[in-house]
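Read through the structure below, which is laid out as structure tokens, and then see the notes.
Only one protein chain is missing; all other protein chains are in place.
Letters A and B name the chains as they come in the text, with residue numbers starting at 1 for each one.
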Amino acid sequence: MKLGIIAEKIDAVLEGDAEIEINGLESIDNSISGDITFLTNSKYDEFINITNASAIIVKNDFSKKSKCALLKVDDPDKAFGEVASLFYVKPPKRDGIHSSAFISENVTIGKNVTIGPNCTIEKNVTIGDDSIIDANAFIGYGTVIGKNSHLFPCVSIREYCSIGNNVIIHNGTVIGSDGFGYSLEQNGTRKKIPQLGVVIIEDNVEIGANSCVDRARFGKTVIGKGSKVDNLVQIAHNVSIGENVVICGQVGIAGSSKIGNKTILAGQVGVSGHLKVGENVIANAQSGIVKNVKSGSHVMGMPAVDHKNFNKSYAIFLKLDELRKKILSFKNK
Amino acid sequence: MKLGIIAEKIDAVLEGDAEIEINGLESIDNSISGDITFLTNSKYDEFINITNASAIIVKNDFSKKSKCALLKVDDPDKAFGEVASLFYVKPPKRDGIHSSAFISENVTIGKNVTIGPNCTIEKNVTIGDDSIIDANAFIGYGTVIGKNSHLFPCVSIREYCSIGNNVIIHNGTVIGSDGFGYSLEQNGTRKKIPQLGVVIIEDNVEIGANSCVDRARFGKTVIGKGSKVDNLVQIAHNVSIGENVVICGQVGIAGSSKIGNKTILAGQVGVSGHLKVGENVIANAQSGIVKNVKSGSHVMGMPAVDHKNFNKSYAIFLKLDELRKKILSFKNK
Partner (left out) sequence: MKLGIIAEKIDAVLEGDAEIEINGLESIDNSISGDITFLTNSKYDEFINITNASAIIVKNDFSKKSKCALLKVDDPDKAFGEVASLFYVKPPKRDGIHSSAFISENVTIGKNVTIGPNCTIEKNVTIGDDSIIDANAFIGYGTVIGKNSHLFPCVSIREYCSIGNNVIIHNGTVIGSDGFGYSLEQNGTRKKIPQLGVVIIEDNVEIGANSCVDRARFGKTVIGKGSKVDNLVQIAHNVSIGENVVICGQVGIAGSSKIGNKTILAGQVGVSGHLKVGENVIANAQSGIVKNVKSGSHVMGMPAVDHKNFNKSYAIFLKLDELRKKILSFKNK
């Protein structure tokens, strides 16, 4: 695609040759000749003059020199997304219910629903209009799936769960598995506590691949409207996640904890059971949250504390040997 | 269901109106009118007077005031479990072998076995009486499954593994994948070491969803009788887990380590390879165990140490800046 055409489509001011042929998109550090790239993160400024890209999408006020053609726009990130769409060929959507899927009796299927090969849909399931259940997925007894939701291949959802509208669940994720609950018997064995509750996934939630959301012991485990959950995340029984929460890869949240609206838990964060994490909290990667966290806090460390406190202490920690030597020198006085 | 009937069924002393209609169960902080709830954890005392629940199950000696009806019992936790059962409608059990399952030759299937749709059962597999293999599961060549065990949908078990009686394995869990073993070649590449051993899961073990138990390089990886393993747990080749061990979500145990009976590893704990963790050990969440741990220890931190030592040091760590200032003030004297 000619660079001039791209510039036109994204409404950019072009500084360079409109006839350059663009073959693909890449990050600025990985681009080869024929690629178009973009610049929004100053971490990548060093690549402006060494990139092999043929063109860079930059902000309107970009004033550095570059050997590449430049496309100036208001929002380079958004513009680059639009360029990506120009080059993307969507894989064809499967239509209807595949003959190799097994659909039990008494399943209610809306209009324009796709069910892929080798799926298993148990009794009393309801699937709303325009939803897609991809190949090799499993949906358990009595589960309800809303409209325009997309379950990717190999997703499995146990009985009595409720999945809202416009929900996306990626490959291999498990919804509604039993919570991890046992009573300790006098002989030292553990007796299973029945897990009789459900999982409710509200509208516009997205859940990554190979994550787990356990059903409640009783009542419900909830993921609130618009929340986004990454891959390999563990959400235990009776957890309640608010709206527009962001939960990054490999986070684990133990039983009955509550996470407030718009909170962000970075990768590999752990939250102990029966805690209340407020709204608009940020927990840095690998934080271990072991007590309640107030709304608006920014925490890190294990146990997690205010991130400024942690960082100040950690900087001194790294020089403890010096400090110790000073102290010992006093001693000798 | 009328509250009076519930009180009778769980043998409770009712203080309140027996005619109240109960519609469901919830935790005390999430209850709405018509819910019954319970109180065992003092963390939730603050909710006694603000809960919207219609009734609370409490301990016999409970003496606080409440606007809710009270059901007094010896063990509120157990009684609440019984109430949960009153409201629970079990999904119907699938019977027999589904026509869409693929069963290879020479498979031995006991009495009253269920095999769900789209399963694959390879040659020489044995499945004991009353066991359930749910939809879309895979069982590899020569694997033996005991009696009354339950494999949930999308479980996959490789060849030559042994699963005991009364074992529960949740959705998406993998048993018997290759251990992570390579020899470093002189040219810097890694050469795969064949993983020729097996996995043995003893009786009454439960394993959560999307966990992994690798087969041994040689000999066996073992999970001992009555042990309980949560979701997204990694158990590497040749690991040996004792009896009645509790392994919480996202724990990882590296190759050839041994975990003693009744030990509890909290969420996201890591155990390095070739270690011996004793009996009745408690490792707090996110502990990093890098050397042997004696029986009866309670550890935390990375590297993990005695939890009292860690907590004392961490409290000072959080005030290191103060301490540093004190030291610097001395210096200036």
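Throughout what follows, a contact is a pair of C-beta atoms (placed from the backbone, for glycine too) under 8 Å apart; a residue touches a chain by one contact, two chains touch by 3 or more.
This structure is a prediction, so every number in the text was calculated from the model and none was measured.
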Which residue of A:His98, A:Lys123, A:Lys192 or A:Lys312 touches the chain not shown here: A:His98
Full-complex contact with the absent chain, from B:Gly81, B:Gly224 or B:Gly252: B:Gly252
Sole contact to the chain not displayed, among A:Ile201, A:Cys248, A:Leu265 or A:Val299: A:Cys248
Candidate in contact with the missing chain, chosen from B:Glu15, B:Glu82, B:Asp130 or B:Asp178: B:Asp178
Positions on chain A contacted by the hidden chain, ascending: 24-27, 30, 41, 43, 77-78, 80-81, 84-85, 87-88, 91-92, 98, 100, 116-118, 134-136, 152-154, 168, 170-172, 204, 206, 208-210, 226, 228, 230-232, 244, 246, 248-250, 262, 267-268, 285-286, 301-302, 314, 317-321, 323-324, 327, 330-331
Positions on chain B where the hidden chain makes contact: 100, 102, 118-120, 122-123, 136, 138, 140-142, 154, 156, 158-160, 172, 174, 177-178, 180, 182-183, 188-190, 192-194, 196, 210-212, 214, 217-219, 232, 234, 236, 238, 240, 250, 252, 254, 256, 268, 270, 272, 274, 286, 288, 290, 302-303, 305, 309-310, 312-313, 316-317, 323, 326-327, 330
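In this text, only the chains that are shown with their structure count from here on.
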Inter-centroid spacing, chain B versus chain A (mean Cα positions, whole Å): 24
